[in-house]
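The complex appears here minus one protein chain, its other protein chains still in place.
Residue numbering begins at 1 within each chain, and the chains themselves are lettered A and B in the order written.
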Amino acid sequence: MENFPLVLVLSSIIKIVIIVHLLIIGVMIMIWAERRVSGWMQDRLGPNRVGPQGLLQPIADGLKFMFKEDIIPDHVDKPLYVLAPAMLLVPALIVVAVVPFGSSITLFGNEIPLQIADVNIGILYILAITSLGVYGVVLGAWASNNKYSLLGGLRSSAQMISYELTLGLAIIGVLMLTNTVGDNSALSLRVIAESQGSHLWHWNFLIHFPAFLAFTTAMFAETNRLPFDLAEAEQELVAGYHTEYSSMKFAMFFMAEYMNMIVGSAVVVTLFLGGWHFFGLENVGGPVWSGLISFGIFFVKTAIFLFVFIWVRWTLPRFRYDQLMNLGWKFLLPVALSSIVVTGTLWITTDGNRLWIGIGNMVSAFIVVSIVAGLLVMNKAPEPAIPDSDRQITPSALDAIE
Amino acid sequence: MNPEQILFILFGAVSLIGAIAVISFRHPIYSALSLIVTFFAQAGLFVLLGAHFVAAVQIIVYAGAIMVLFLFVIMLLNLGTLSAKGAISGKLKGFAVILGILLAIEGVYIAVKAINDPAVASAETATESVNTTTYTIGELLFNEYLLPFEVTSLILLAALIGVIVLVKRESQAENEVQ
Partner (left out) sequence: MPLESYLILSALLFTIGVVGVLIRRNAIIIFMCIELMLNAANLAFVAISRSLGEASGQVFVIFVMAVAAAEVAIGLAIIVSVFKHRQTINVDEVNSLKG
């Protein structure tokens, strides 16, 4: 701690400034992209009046938020009401500190890794900080003193606790294969990204395909995106936890959601999609250019994954609450667990052959899902979970039941 | 003062203030939030002690799971309206605080005494700064402490079954009433 080199401090500050601004600009682009892409998917135009292709629309939105009256309702618990948006936004901002967004740039003889902090418990840091995001939602919901908000908060806390388990367990297979015995930094995200190599068939998403799917699904749930947005289900809960919020406080909730998406995509790209590698393209050029190209590759991969976020939103309908819990506890969790067992067993028996581990993971996940689905079908109660009054009184439905 | 001392005083003060806030706030939600602050400060202290893995697990387990459960229950039962009544009388409270001060003196005495013990003191000077890594902890956990580790899994299983039984009986009783 006593000899901090000046280069390290300066480069860190510059990296932090750049990354935070990139995140905020990314949020603005995402807001624009979400509206344009959803317009495109629904065969309409979307906002296209402000600036070319409507690109300045997020700025107009932002100005509108800033100039709106900031209402604090009388019945709220004031300290927590004010604190809650910040408690959601801050974790979303600080998670990005350990994500490596490129290889490294050599400037004036100093090698600068394109990452704010290479912590040796990087992946645990990400799990720890993302698990804090739930407080913003829960406290905002409770402080609003409104039953719809409270329902949203309760749902959200149960959902986040359930899916966090899958999030953590799905990574373990990846960590097992990344680790080499005696290596002290096996939990560092940079090591994980580097170990995947340049080629598509070495990336983790093929070896751990079921874990990749489970992780991605759990991440959708953690970011409260459709089809998992039960915390703010408009048709049931008005707007859920942010019903009582207005002006910039609402905008902070909004920004935090998009930041979580961006950071989540970056984490998936790092863990499963090879990080900044793309068939050796990242090594082209000199010490400066290769760093910038690797950053570009990482950026494009993240952007593609963000498009998937929007795509899923307009493809899948929202889950019912019991379906949500079933999916999390009865499908994703067993799949993640089986991936740990199979990866570990095959790593020992086949001496770390990636092909066999990949095949074994697929087969075991298929078996687990079939067993769970079979059990669910066998134990299904004869009547539907929510009594459907229409169905009980129509004669044809009665015939069908008899 | 070196940076470590400044950080120790900062984290220590925050954790003490948070702990006092836990027992003095009227409303359980505020107590729970103060407890989270205390846990964070303790995670900071763990990092100062070189125990990075434990610090991360502290945040994941305590702040990320246990306190969310607390908040969930407080919100579910809507306890805010009930908490005001039923505090104990002032005289008893004073007695409890005096007992607490005695306990604190005893604890501090033991802490200071332990340092002066020759066995501990010699070990301390032998290795001052050791950064334990995840690898070290994993090696210990799966070799030397394998049996306790398995027993822990049994404890967790027992807790799991216990909670399910508690909740199940509840819902059956409700059905009978209806």
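Structural remarks
Keep this in mind: a residue touches a chain if its C-beta (ideal position, glycine included) is under 8 Å from a C-beta of that chain, and two chains touch if they have at least 3 such contacts.
Keep in mind that this is a model prediction, so the values were computed, not measured.
Partners of the chain left out, restricted to shown chains and counted across the full complex, are B.
By the touch criterion stated above, the residues of chain B touching the omitted chain are 4-5, 8, 12, 15-16, 19-20, 22-23, 28, 31-32, 35, 38-39, 42, 45-46, 48-51, 53-54, 57-58, 61-62, 65-66, 69-70, 73-74, 76-77, 79, 82-83, 85-88, 92-93, 96-97, 99-101, 103-104, 107-108, 110-112, 114-115, 120, 123-124, 126-130, 132, 136-137, 140-141, 144-145, 148-149, 152, 155-156, 158-160, 162-163, 166-167, 169-170.
To be clear about the criterion, only the chains that are shown with their structure count from here on.
Centroids built from CA atoms put chain B at 29 Å from chain A.
Per the touch definition, chain B reaches chain A in the complex via residues 2-4, 29, 33, 36, 52-53, 56-57, 59-60, 63-65, 68-69, 71-72, 75-76, 133-135. Residues of chain A that touch chain B in their complex: 1-2, 77, 80, 119-121, 124-125, 127-129, 131-132, 134-135, 138-139, 141-142, 150, 153-154, 157-158, 160-161, 164, 168, 182-184, 186-187.
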